[in-house]
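Here is the structure we will look at.
With one protein chain held back, the other chains of the complex are shown just where they sit.
As written, the chain order gives the labels A and B, with residue 1 at the start of each chain.
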């Protein structure tokens, strides 16, 4: 039996998971990168944080993390939201790894709902927390059915659903968790990132790994892989555009959070990616509200 | 604001301190002991063990104390602890026929070998609040125990029916490995071993409601409670190096076997079918509900018309786990402002287009 290397502070194995569980997740990860966009079933364990709060991402991170990794954790683009703080603290405590808020300094970035604004680099791994990995789930609730649809690459119903939106609203009404086609084969859920982030997944130099704990699925997009957002010739995919720059750093090409400043309709728009915003301000950029 | 631009770390630390304080309650009142919980809130402890999939009374009691009595939170603590435990192997099948009985009732026979043993049950109590219990130190007179039946002379009701071929045979033990949904992701259609495991771990309230729905016409199975038995069974294990079974100790369990709607065809004489429920400790409601839902989930196998929620294994198995359910429902309180922003932007744009179109139409 493999001896446990105990992290003295916690009494648990390095990065919490036992070695047999890590091997199981690692085997799933290797198949996930070999079949881009395909959801590999894995025996997700019960974690000390609730389902729906990042247990899949946490298990993937725990399985890949080494003692020389530098970990960044974001939620809604920010390093300082409560859940990001909690997960970062979990790994600092159970694995003793270095943590950072700087995107460029991180080797592993665990995220919920955003892809950082700063371009990712080769050698980095982006780990997504995924609530519902099945892009076809809301068209067909049954796993037995959706599995067949993927096996047959039968993605007609998904296109029909998107087109119904156009007929009804004049727009594709999906604004986040916008489905993508990976390497010309599997349709994949990018997790509930705003579709603003979808283009960053395409031809990305970093490895992208996705973990869904409650639904027990792992999937991956290798670096430099084609990731195409589903669209139509007469309604090409478009990202949201903000008609003003960040009030703090003046960035114009980023995703913004709307912050209500009073109860009289006052609001300001600031970068959702807090590290990106801080780095810009350190470099001397100023927005109108700064 | 709980998500400040900075300060999440300090906020979490304060919340933890507040929680510890709230858990302790009034310091003038003596702190509750884990042994008191284990001894006096025993049925709650049984439920935490059952849904937590871990038989450890003290740990379940401690989890309840730490969770301030929140049942699902306590199950959560036990499950997260269980996940880190090494696995040595699977025990031999429990022989519930040889149970040391504390309670045993049958609804199908007025009297039967071994007799009916009521044991400690709420069944025939009047649900009147007993204010005497609020007075400390009040002690009941010692109970006159019913004579415990001799297990050897209290065979399972389903075994009695089986002797005459009146009920389908229990599936033979072919020595095939038993599935474990905590080690292999559930795959559909799931076999009965995995379904039973999911139901045993499932939320009692959810399983109960599903069982109830089968009684109201959503997948009727015409159940009779063949038998409920509560008591201790021996657990045996075959260590690889010995090659024979050695006893590890005794577990308290509740088993329910239902006798259901009969089946037959031109080729096969009619006979009753079974539903099965098993839970740790004294967990009668859970075991009964589980047996009803187990039987309902066999609709496909028995060639019955399906379509009711309790017969739909993807629906039942994917939603019966309290931890999965509570996690995903409660995750809605995590920030979602990035996605909400995306929706806001779209609705604003569509409203602007709508206003433009209305104006154009008016001009």
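Note that contacts are C-beta pairs under 8 Å (C-beta built on N, C-alpha and C of every residue); 3 or more make two chains touch, one makes a residue touch a chain.
The working rule: contacts and distances are computed from a predicted model.
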For the chain that's not shown, choose its UniProt protein name out of "Sulfate/thiosulfate import ATP-binding protein", "4Fe-4S ferredoxin-type domain-containing protein", "NADH-quinone oxidoreductase subunit I" or "Phosphonate C-P lyase system protein PhnH". "Phosphonate C-P lyase system protein PhnH"
Counting contacts across the entire complex, name the shown chains the missing chain touches. A
Residue among A:22, A:216 or A:280 that touches the chain left out of view: A:22
Going by the contact rule already stated, which one of A:85, A:220, A:246 or A:279 would touch the omitted chain in the full complex? A:220
Can you list, in ascending order, the chain A residues touching the missing chain? 2-5, 13-14, 19-20, 22-24, 26-36, 38, 40-41, 63-67, 147-148, 150-152, 182-183, 185-186, 205, 207, 220-226
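Keep in mind that, in the parts below, only the chains that are shown with their structure count from here on.
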Approximately how many whole Å separate the CA-defined centres of chain A and chain B? 34
Chain A to chain B touching residues, read off their complex: 1, 12-13, 16, 18, 21, 41-48, 50-53, 55, 75-78, 80-86, 89, 112-114, 131, 141-144, 169-171, 173, 175-177, 192-196, 214, 216-217, 240, 242, 255-258, 272, 274
Which part of chain B faces chain A closely enough to touch in the complex? 2-9, 11-12, 76, 79-80, 82-84, 86, 181-189, 314, 318, 323-324, 326-331, 334-339, 341-346, 349-350, 353
